[in-house]
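Shown here: the complex without one of its protein chains, the others still in place.
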Amino acid sequence: MHIVRDLLDKQLIDVNWQHMGRIDGLTMDVPPGEQPRITTLCVGGTVLTRRLPGFVGRWASALVERYGVRRGVPFRIPWSKVMRVDRVIRVDVNSDESGAMASSHWVRDHIIDRIPGA
Amino acid sequence: MKKLLQLTLGIVTSIGGFLEVGSIASSSQAGASFAYQLIWPIVLGTIVLIFLVEMSGRLAAVSKLTVSGAMRDRFGFDYFVVPLATLSIVIYLVLAAEVGGAAFALQLVTGISYRWWAVPVALFAWFLLWKGPFALVERWVPLFGLVTLVFIVGAVKLGPDWSAVAHGLVPTRPSHDKAHYWFLVVNILGATIAPYLMYFYSSGAVEGKWDESYLNINRFIAVLGMSFGGLLAIAVLVSSAAVFYPAGVKLEGYDQIALMLTGALGSWGFYLFAASLFIGCLGAILEIALAVAYMTSQGLGWRWGQDEEPRQVPRFVLVYTALLALAPWLIVLGISPLAVTSLSMALTAATLPVAIIPFIVLMNDPVYAGKHTNGWIGNVVVVFTIVMACILAVVTIPLQLLGGG
Partner (left out) sequence: MRCARHRGVGWSGVVIALVALAVSGCSRSPRDQAKKALESLHSWAVSTHMVGERWMEGDVPDAYASKALQSFGKKVRKERGKIASGKLPNDMKQFLAAGFDSTARSADSLLSIIDKREKSATADILKQLAAQARAADSVKERLGAE
């Protein structure tokens, strides 16, 4: 499996078939003499902002660390939770109950719910 | 039957995407300055747009992905962020221009300055998105948008020299003022080939759950819908050419443009022009706001959908809310709506390759387009035109700013 092409930036779907972000980064294990193994999928936090070039990346990461709901810490999904790798990646996670939708819930609770007629 | 109703998706993409303030402004100015010589960029732009819209629909039907989603999938965030950022900035200016257009339409009818109308217009548009389903934008806008047919009625009634009109279908050397001529070409192409239409259309197709059985109706919609818009733009140019060119009027504001149909249609011409300007701009505002929300949400993997409850798609809603909150301020500050329009159209043309070349690459990749990758004609016409538009824009924008046309 070509890791970058098949996994990075792909859409994640949770156990209830809901969107839960994209794979913004991966962590891998590279045991000596063996094939590299993916250990976790990373979503959000500074994983994405650090991919931006130069000062834009540093500045964006600083903003996310300061003001982000999870303070820049990405949501991690262990490789064992991956159910299916296809055009989209389905994982055995309930995105609403785990911390995955933290910023989405924050926007919902602090902004959307405050608008009249929500 | 459902498929025929999808035709309205095409028409609304066309009205909101086509006969909005950019097209009205650029076609009017082209007619006033160069009579019928500049019909060909409208035709060229329409052809390119037909190709692009058809491709967006085809992508959605075959891969079930939207343009934005597929872009991040294929190119990764590191490259995707470039079109995302560029388009967002340019599209903000386009949005400001549309708000200016709608606000000015209200000034025409009420006499109250457009600067007072900018915020209410943005608020009204936001409210329509907040409360309304996708069908509101998909069905009701084209229904009201039929008022733009008045331009065709007006053009016919003004009885122009139809052979001169026919000559305008092919490029000819400018009769005078070369720099202004090519700047108007850039404006027309930038007004016609608006990338936000692709994001809007493909998202609508995915929300409508298109599959491969929709490929034919998709072609039909793209051709019919965009041609309708192109015809309207030509009608605006023809009317403007018949009224303003012989009179030697240089159009510098929407208040002059508003007179376009009054000779032929009396006060109906005035009010229907105002109504057309308003509905065209409102449609564009809704489409642009949604397009940016789609582009951002799909690119970042968030939940999205105009047919979803706002609580289910909070970040999607936040994007269009924030965008509409920021939209009116350039106009409130009193910057000339026509100037904002002109600049935003020219910048659109200048940045077309950034948005569209990756998309063309995508549409030639069987991973995304399946068995239905692009034909060579589509590739050649689109790439050639947008590269030309970009070069022209880069050359003429500074000239226009320095020399003042």
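Per-chain numbering from 1; labels A and B assigned in written order.
In this section, a contact is a pair of C-beta atoms (placed from the backbone, for glycine too) under 8 Å apart; a residue touches a chain by one contact, two chains touch by 3 or more.
Note that the coordinates shown come from a computational prediction; the quantities given were computed from them, not determined experimentally.
**Student:** Relative to the complete complex, which of the depicted chains are touched by the chain excluded from display?
**Tutor:** Within the full complex, the chain not displayed touches B.
**Student:** Among B:L184, B:L197 or B:A258, which one is in touch with the chain left out?
**Tutor:** In the full complex, the listed residue that touches the missing chain is B:A258.
**Student:** Among B:V249, B:A322, B:I335 or B:M388, which residue is in contact with the omitted chain in the full complex?
**Tutor:** Here the residue in touch with the unshown chain is B:V249.
**Student:** Identify the residues of chain B touching the omitted chain, counting contacts across the whole complex.
**Tutor:** Missing-chain contacts on chain B: residues 79, 107-111, 113, 179, 247-250, 252-253, 255-256, 258-259, 262-263, 266-267, 269-270, 357, 391, 394-395, 398-399, 402-403.
Definition applied: only the chains that are shown with their structure count from here on.
**Student:** Roughly how far is chain A from chain B, centre to centre by C-alpha average, rounded to an integer in Å?
**Tutor:** That pair's centroid distance is 34 Å.
**Student:** Tell me, which parts of chain B touch chain A in their complex?
**Tutor:** On the chain B side, the touching residues are 63-65, 69, 72-73, 76-78, 80-81, 130-131, 300-304, 310-311, 314-315, 317-318, 321.
**Student:** Taking the complex as given, what residues does chain A use to touch chain B?
**Tutor:** 4, 8-12, 18-22, 24, 43, 48, 51-53, 87, 103-105, 107-108, 111-113, 115, 117-118
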